[in-house]
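Complex shown without one protein chain; remaining protein chains in place.
Chain naming follows the written order as A, B and C, and within any one chain the residues start at number 1.
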Amino acid sequence: MIVMGSGATADQIEHVVVRLREAGADARVSHGREATVIGAIGEREALAGLPLEGFPGVERVLPILKPYKLVARELSPDPTVIEVRGRKIGDSFFGLIAGPCTVENREQTLETARAVAAAGATMLRGGAFKPRTSPYTFQGLGLDALELLREAREETGLPIVTELLDPRHVEDVIDVADVVQIGARNMQNFLLLAEVGRIDKPVLLKRGPSASVEELLMAAEYVAKEGNEQIILCERGIKTFESSLRYTLDLGSVAVLKEETHLPVIVDPSHAAGRRALVLPLARAAIAVGANGIMVESHPRPEEALCDAAQQIPADEFGEFAREVAEVVALMGKQVG
Amino acid sequence: MIVMGSGATADQIEHVVVRLREAGADARVSHGREATVIGAIGEREALAGLPLEGFPGVERVLPILKPYKLVARELSPDPTVIEVRGRKIGDSFFGLIAGPCTVENREQTLETARAVAAAGATMLRGGAFKPRTSPYTFQGLGLDALELLREAREETGLPIVTELLDPRHVEDVIDVADVVQIGARNMQNFLLLAEVGRIDKPVLLKRGPSASVEELLMAAEYVAKEGNEQIILCERGIKTFESSLRYTLDLGSVAVLKEETHLPVIVDPSHAAGRRALVLPLARAAIAVGANGIMVESHPRPEEALCDAAQQIPADEFGEFAREVAEVVALMGKQVG
Amino acid sequence: MIVMGSGATADQIEHVVVRLREAGADARVSHGREATVIGAIGEREALAGLPLEGFPGVERVLPILKPYKLVARELSPDPTVIEVRGRKIGDSFFGLIAGPCTVENREQTLETARAVAAAGATMLRGGAFKPRTSPYTFQGLGLDALELLREAREETGLPIVTELLDPRHVEDVIDVADVVQIGARNMQNFLLLAEVGRIDKPVLLKRGPSASVEELLMAAEYVAKEGNEQIILCERGIKTFESSLRYTLDLGSVAVLKEETHLPVIVDPSHAAGRRALVLPLARAAIAVGANGIMVESHPRPEEALCDAAQQIPADEFGEFAREVAEVVALMGKQVG
Partner (left out) sequence: MIVMGSGATADQIEHVVVRLREAGADARVSHGREATVIGAIGEREALAGLPLEGFPGVERVLPILKPYKLVARELSPDPTVIEVRGRKIGDSFFGLIAGPCTVENREQTLETARAVAAAGATMLRGGAFKPRTSPYTFQGLGLDALELLREAREETGLPIVTELLDPRHVEDVIDVADVVQIGARNMQNFLLLAEVGRIDKPVLLKRGPSASVEELLMAAEYVAKEGNEQIILCERGIKTFESSLRYTLDLGSVAVLKEETHLPVIVDPSHAAGRRALVLPLARAAIAVGANGIMVESHPRPEEALCDAAQQIPADEFGEFAREVAEVVALMGKQVG
C-alpha cells in the first residue's frame, strides 16, 4: 500500500505503477481528496527489493503483509514440537531449562547439573563463551567448558544448551551442544544466523534487548531460510526507561508470538529479574501467559558465581522452585517435557 | 552520598559539608584517589530540599534512601487490605473489577453490570469522563453517566470505580464513586492527587505510561501525605519501542511493587492488550506474578462500543473469562474478594 | 484502510462495508490472495468514531490521513507568527525565553529578569505553580509569584510565560501571563487544553516525556478546536533507556514538526540537560535543527535555587550564553524576535 502525498503529480504516480508492474506486481490506484493510494499485490520478496520509499511523490509505504513466511503460523497452523534426546518443547510440552550462567569449573557444573536434573529440569544450560559488557570481567572457559558440559550430560542425561558466539567455533560447539543458543546481543548477527541455519540441531534464539517482535521473527526467518526450522524463540527482557529491574520482561510479546508463529516460545526470567527473589514470580507469569518453557540460572553457591551472581537460584533451592513452577505448568494444561 | 569530582577543591568540599550540617545532616568525608565521597545522614525531607547537584565541584548525588516513606513496606510490613461495601482487595483478597470502558447508555451499562456481577466480579468500573487522544472522539457522558452507575450499583450491589479528571468535579464524583480512579495520564497531576488525598474513599491510582515505579510510589505518597492511605496501585502498560501491543505490560514492576509497598497492586490488561484475544493471557500472567486484582473492560456488543472496542470482552463471554482467571487466583492462594 | 484477516468471511467484509457507508464513507474492497483490504474515504471525524478494530474479521486498521487538521501544515502552508507585546516567535523570528525555573522571591526574580533582559531575551519565564515529583519539595509561591512576575514585566518590558496547572486558576494566571504554558505532565490533560483553547492569549504547549509527535499535535488540535490557534509547541526531552542525561532531547522531532505543522516549535534544553554544561551545546543544536526559539533557566545563584539547581545558567553568565546562541540563530537566517 503506497500513499502518495497530496502534491504528487500524475507522472510520479504513473512512475510508481510502472515500477511495480516491472516487479511483477499488480497495482491499483485509488484517488482520494487528500491522498492517492496505490495498492500493490505481488510476491513479498520482489516487493521487498523495491525502494519505494525513495520514489518522488511517495509519502509512506504501509506493508499489509507480514515480512516473514516460513516461521508464520499461516504456513504451518500446527505448533512445532522440538525433540532433543527424548525431551520435548512445544505445544503441550514444557521445557524447564536450567543451569549455571557460566561454566566455571568441574565441581560447580556437575553439582548444578545433578541438582537441576533431580528437580526435574529437562535440559542443562551453561555458558562456555560469555559476552560481557566489560573487558575486565570473566569471559568464560571456552572449549574447556564444552568438555565439562559433555561430562555433565553423560552423568545426568540432560541435553545441553550452550551459546555460539563466534562463527569459527561452529564445529566445536555443535560437537557438544544439543541445542545451540544465539544470544540476545547476536540476534541480528546475520552471519551467525545463517551458520546455525545450516546445522541439523535445534537453535534457541534469544530476543535482542531492543528488537521488536517482528525483528525477532525476521531473525528466525534467516535461520529457517537456510533450511533449519527447529527454532525455539526466547523472550528475555527489553530495554526501556524503567530501571527497577535490569530489563523489562515483555510477556505480552509471548502472547503475540504464540499467535504469529508455530515455533515454541520460552522465557528467560533470570536476566530481566536481576535478583533471585524476582525470578519465581516472573517465571510463573511467563508460564501463565502461555510460554512453552523457561530457562533459569542456578549455582551451588551464588555468592561465589563469576557472573550474574545476584540472579542465580541456589542449587539446593532449585527443587522447591521447580515444584512451584510445575503447578502453573499443570494449570495451563501442559506437562514438563 | 555526594560524589565530588576529581578536580573538586578543599573549599568546595568544605562548602558542601557546611550546607549539609546547616540542614541538620551528619556529613562524613572519605577521600579516595579518584574521587571524594561525602556521606550525608539526615531527614529525607531536609536533604531533598538541598540543591546539592548544583554545588560547585559536585559530580553526582547518589541517594541511598528511598524518597517515599508512608507507602513504603518498611513503615508498614503488613499488607494493606482495602474494604469497599464488603468487598476486599489486598493481601489474599483478589479484586475482579470489570465493566465498560465508558458508560454509553442505560441499557449497555446495566447489561454489562449484570453480566459481570453474575460472573463474580467484585467491583464495577465505568468511565463517565474520558480522556481521549483526539478531540474528535467521544468524551464520555459526564454527570449523566454517574447516575447510570449509581443505578447499576443499586441493582447489582457492586461498588463503583470511576475516574476523576477535573478537580472541579470532586464533589460530584465522590457522591457516586466508591473508589475514585486517577487515570494514567493524570498520575502526576499533583493537584488532583492532593484532592483525592483529602477524601475518605479509596483511590485507584494508575501508573502513567512513562512513569517509573519510583514515580508511581511518589504519586501515591502525594495522596498519602494528605491523609488518605487507602490507595490501590494499578499497572497498565508503559511506552516502549515495541508496537505489537498497544503498551508493554510491565509485570516485573508488579513484583517489585509487592516488595516495595504495603499497598495492593492490581493490573489492567485491557489497555496494554488492545485486542481481546490477548486479555486473558495477560490477566493470567498478572495474577501469577502476584497482583492483588485485575481490572478489565467488557461490553454487551464490543463492535458498537464508542471507545476501545477491540479490547472489550463481550459480556456474554465474561463468565468464562472469570472462571479461567479464578483458577489462577486459587493457585496463588488468594480468593476473589 | 481496513485489512481483513485471511479468515474473514464474505459476511464480515460486507458488514464492515455497510457500517462504513452508514457513516457516510465511500468503501472500496480489494481482494488479495492473503488479505482483503477495504479502503474507506470519508470525513476524518466520522471515521474516527467508528470502532472498526473491534469488528469481527478485521485484522488491522491503517489510517492514511493524519488525525489532526487545524494544526496541519496542509491547512495553512504559511508558518504562524505569534506576537506578544511586540515580540515575535515563528518563521524567521526567534524567541529567546529565559528566567528562573521557579519564582522564589522578589530579589531573585527581578535580578534574573534584569540580567536576561539585558542579554537580549525576548520573554521572561518563571514558575508560580510547580509540579514536583516529590511531595516533600518546594511547590512554588502560587499567586504571590504572579505578582512578582508582573513587577518584573513592568521593569523590563519582557512578556511573561508562566504555567497553568489547575483549571481553577485560569482567571488568575491569564490576568498576569502573556503566554500560558501547559507543562509536559499536563500535555494530555484535556480539560486544561480545552480551557486554554478558549482564552485569547498564546499557549506554550510542552511535549510530554512519553508523548509521540502525533500525540503532541493532537493535543494542539484540542486547543485549536476550541478556537485558539496561537500555539507554540515545545520539545523538552523524552523518556528512553538512556540515563546519562535526564531526558533524551528529541531534536529529530523538531525537524518533523517543522514539516507537519505551521505552528512555531521551540526547545527547552535545560530539563533534558540536567546540568548547565550541557545546556549550551543542546541549545545550539536545537537552533541548528530549525527551532523557532529556546527556553532556558537562569538564576542569580544556582546553588541556592529551590528547584533544578544543577541546570540553571548563572544570571551573570547569561549574556555570554545569549551571544553564543545568537550566532547560530543568525547562521540559520533568523533574528532574535
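Quick note on the criterion: a contact is a pair of C-beta atoms (placed from the backbone, for glycine too) under 8 Å apart; a residue touches a chain by one contact, two chains touch by 3 or more.
Keep in mind that this is a model prediction, so the values were computed, not measured.
**Student:** Out of A:96, A:165, A:233 or A:282, which residue would touch the omitted chain in the full complex?
**Tutor:** A:165
**Student:** Just name the one of C:78, C:200 or C:259 that touches the chain not displayed here.
**Tutor:** Result: among the candidates, C:259 touches the missing chain.
**Student:** Out of A:186, A:228 or A:261, point to the residue that touches the absent chain in the complete complex.
**Tutor:** Candidates A:186, A:228 or A:261; residue touching the omitted chain: A:186.
**Student:** Pick out which of C:52, C:251 or C:336 touches the chain that's been left out of the picture.
**Tutor:** C:251
**Student:** Which of C:38, C:160 or C:287 touches the chain that is not shown?
**Tutor:** C:287
**Student:** Looking at the whole complex, which of A:62, A:81 or A:309 touches the chain that is not displayed?
**Tutor:** A:309
**Student:** What does the interface between chain A and the hidden chain look like in terms of residue numbers?
**Tutor:** Spelled out for chain A, the touching residues are 44-45, 48-49, 51-56, 67, 131-139, 165-168, 185-186, 188-191, 208-210, 215, 218, 221-222, 225, 238-239, 275, 302-310, 312.
**Student:** Using the document's contact rule, name the residues of chain B that touch the chain not shown here.
**Tutor:** Missing-chain contacts on chain B: residues 1, 3, 6, 28, 30, 32-35, 37, 39, 41, 62, 64-65, 74, 239-241, 243.
**Student:** If the hidden chain were put back, which residues of chain C would touch it?
**Tutor:** Chain C touches the missing chain through residues 210, 212-214, 237-238, 240-245, 248-256, 258-259, 272-273, 277-278, 281-282, 284-290, 327-328, 331.
Just so we're on the same page, only the chains that are shown with their structure count from here on.
**Student:** Which chain has its Cα centroid closest to the overall Cα centroid?
**Tutor:** The most central chain, going by mean C-alpha position, is B.
**Student:** From the centre of chain C, which chain's CA centre is farthest?
**Tutor:** Here the answer is chain A, farthest from chain C.
**Student:** Report, in whole Å, the distance between the mean C-alpha point of chain A and the mean C-alpha point of chain B.
**Tutor:** 31
**Student:** Cα centroid separation between chain B and chain C, in whole Å?
**Tutor:** A distance of 26 Å separates the two centres.
**Student:** List, in ascending order, every residue of chain A touching at least 2 other chains.
**Tutor:** As it turns out, chain A has residues touching two or more other chains at 240-241, 243.
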